[in-house]
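With one protein chain held back, the other chains of the complex are shown just where they sit.
We just call them A and B in the order they show up, numbering each chain from 1.
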Amino acid sequence: MNNGNLLEVKDLSVVYNDSSRKAKGNKAVNNVSFTLKKGETLGLVGESGCGKTTLGRTIIRLQKECSGHVLLNGIDLCSLSPSRLRPLRRQMQMIFQNPYSSLNPRMTVLEIIAEPFTGRYSRKEKIERVSKLMVQSGLDPEMMSKFPHEFSGGQRQRIAIARSIAADPMLIIADEPVSSLDVSVQAQILNVLKSLRDSLSLTMLFISHDLSVVRYISQRVAVMYRGSIVEIGKTEDLFKNPCHPYTKALLDVVPVIDPERKIYQFNSVQSSDPDLSENSGCPVFNRCSKRKDECRSEVLKLYPCAGEEDHYCACVDSYNK
Amino acid sequence: MLLDLKNISVSFHLRGSAVHAVRSISLSISQGETVGIVGESGSGKTVLSLSLLRLLPSPPAMIKGNALFDSFDLINCPDRDIRSIRGNRISMIFQDPLSSFNPYLRLSNQLIEPLLCHKNISRKEALEIAISMLSQTGITQPHKKIQCYPHQFSGGMLQRAMIAMALVTKPAILIADEPTTALDVTTQAQILSLMKTLQQQYSMSIIFITHNLGIVAGFCDRVHVMYAGIILESAETISLFKNTAHPYTKALIRSVPSLHSTVDKLYVIGGPPYDPSRPVKGCPFAPRCEFGIAECFEEKMELTEVAPNHFTCCSRIKKGEISL
Partner (left out) sequence: MKTKSKLAGNSLWREGIRRFLHNRLAVTGLIFLLVVIALCIAAPLLTSYSYEGQKLSDGATPPGTSHLMGTDVLGRDLFTRVLYGGRVSFSVGLCATLVSVLIGVCWGAVAGWCGGKVDSIMMRIVDIAYAFPFTIFVIILMVFFQRSLLLLFMAIGAVEWLTMARIVRGQVMSLRHQEFIDAAIGLGLSQPKIILRHILPNITGPVIVYATLTIPAIMLLEAFLSFLGLGVQPPASSWGILIREGTEAMEEYPWLLLFPGAILSLTLFSLNFIGDGLRDAFDPKSSRE
């Protein structure tokens, strides 16, 4: 029935919580649809305010109010009552951005990682399982009696990763897990995530604003802007042949280690900050020579990109690219 | 030479133990130059920048060395001299724009403050200068927006306002401590573009502190790579990336995931991270360096020229024992 799709998101919309934005009718997540196959990693990329975090939190049902459908293995999570949802929650786990607030400061590492299976195993079994998980995440099991504040940011993130796989989930949503870490630590954590994903055949939704990180870890990428997906496709395709002008502009302005490329030459796309830019619809509307009336619409429809399989773009001109 | 730093060292003394945040830094900046200081957290780059304007609380911080600017030694001159320089001839902008502004005062009051403090002009004139500066930073309707409070602005706009506030006295040097780290990529590009324009307009020097090698590559003329409180490598930007002369710099470049190609596994710098409370023998990067040998722990850390205007303190590179 679900043809190999672990996760199916259909017409998902989330309205803003605060009253001023609610009045304007703006949506944090605007009619988003995509699928995720088992074992696949989808990178969700976008700037602040694009709704990627809200989307992740809605899928995992931390954000309750929404319209649309989130199907995990065929079961629509949005239609379940809280008591029926609770046992299913273990199947999807989240890794959060801030390693300082995502761990309970009063619990030891052992207690934190063992929480998903409290009450099921004897203490000895628990310790064994937690040690294994710690080793898998690159931590020293001797440290399991320590408290979160005794670890560095990178190590805390490893604890968070160990906790998330302890629940034996089908889906992991990583919400900017390396954004607050140093470059060298970021590399370590990304390697851990990649190797765990491969060895445990995990399905992952990787949310980040960093295009290079997303490229490294994802097999498919979706680019979001103001609540809608503007482009989605296989990583190689999207990065080599970006279809939507917004994606192209993003790729232009990412600082790369190329001293010949002077970053301050690029000033092309309008800010994604909803307070600064006036128009709704396509982010490059003002500059586009091929713009049409549909481009101004709130809901961006995805069109297949010419000549490429499984590559969709919200630009009405995609057929011609 | 506009600013000349000689053997700056900063240490913090707390409860009997000493933490050496900056061990010995010497560098110089000429007029109109953009100098990048690159390092990860714990390298001492922020402490160095704060020490130039004496913004560190003086016990427990102990600052030694000389920072020659004009006829002043920023480290050792009397307080009233450094106060006349801060915000006037040398300005600073920080990472988080929201906490750099007083939430209770309108932007107008805060933007004219440096002018009223250092120049002998009236409030009205100061306000006009501030409004003109704000419009130069790309904020539309500046005369209206200047009457707003900081919380009414978004991150990108506030950062522009902070740049306006820093440049309103037309300083000779702007110290920017990770000014775009908290911003989106598109906003970052706009802010960097803005800084470059204003720099050219006012012939200003910029000291740009960051951990992002990509920004440094595209923005700075000269780069100093810091680790554990010392400069390991120092060169013109193109030379630094094309002929890297220190294993740490090379390792950093390799750890960054590339936008244009995929690898199977990212390069990871091994070994324990630097602990500032422990004394360092020889090269502080040696325990983690893939080329580290016993002699590295005995070396004197000195920057030596290995190519035109390209300095390194790796003794093995200097001796030609290894190539990167």
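By definition in this document, contacts are C-beta pairs under 8 Å (C-beta built on N, C-alpha and C of every residue); 3 or more make two chains touch, one makes a residue touch a chain.
What you see is a predicted model; the values in this text were computed from it and never measured.
The shown chains contacted by the absent chain are A, with contact judged over the whole complex. The missing chain, though absent from the display, is touched by one residue of A:10, A:89 or A:262; that residue is A:89. The hidden chain makes contact, of the residues A:52, A:163 or A:220, with A:163. Considering A:28, A:71, A:144 or A:189, the position touching the chain not shown turns out to be A:144 (whole complex).
Touch with the hidden chain on the side of chain A covers residues 57, 60, 62, 86-90, 92-94, 96-98, 101-110, 115-116, 127-128, 131, 141-147, 149-150, 160, 163, 167.
The definition used in the following text is that only the chains that are shown with their structure count from here on.
Here the CA centre of chain A is 32 Å from the CA centre of chain B.
Residues 47-48, 152, 182-184, 186-188, 190-191, 194, 209, 211-213, 215-216, 235-236, 239, 249-251, 253-267, 269, 271-273, 275-276 of chain A are the ones touching chain B in the complex.
Of all the residues in chain B, the ones that touch chain A in their complex are 40-41, 154-157, 184-190, 192-193, 195-197, 211-215, 217-219, 237-238, 240-242, 251-253, 255-260, 262-263, 265-269, 273.
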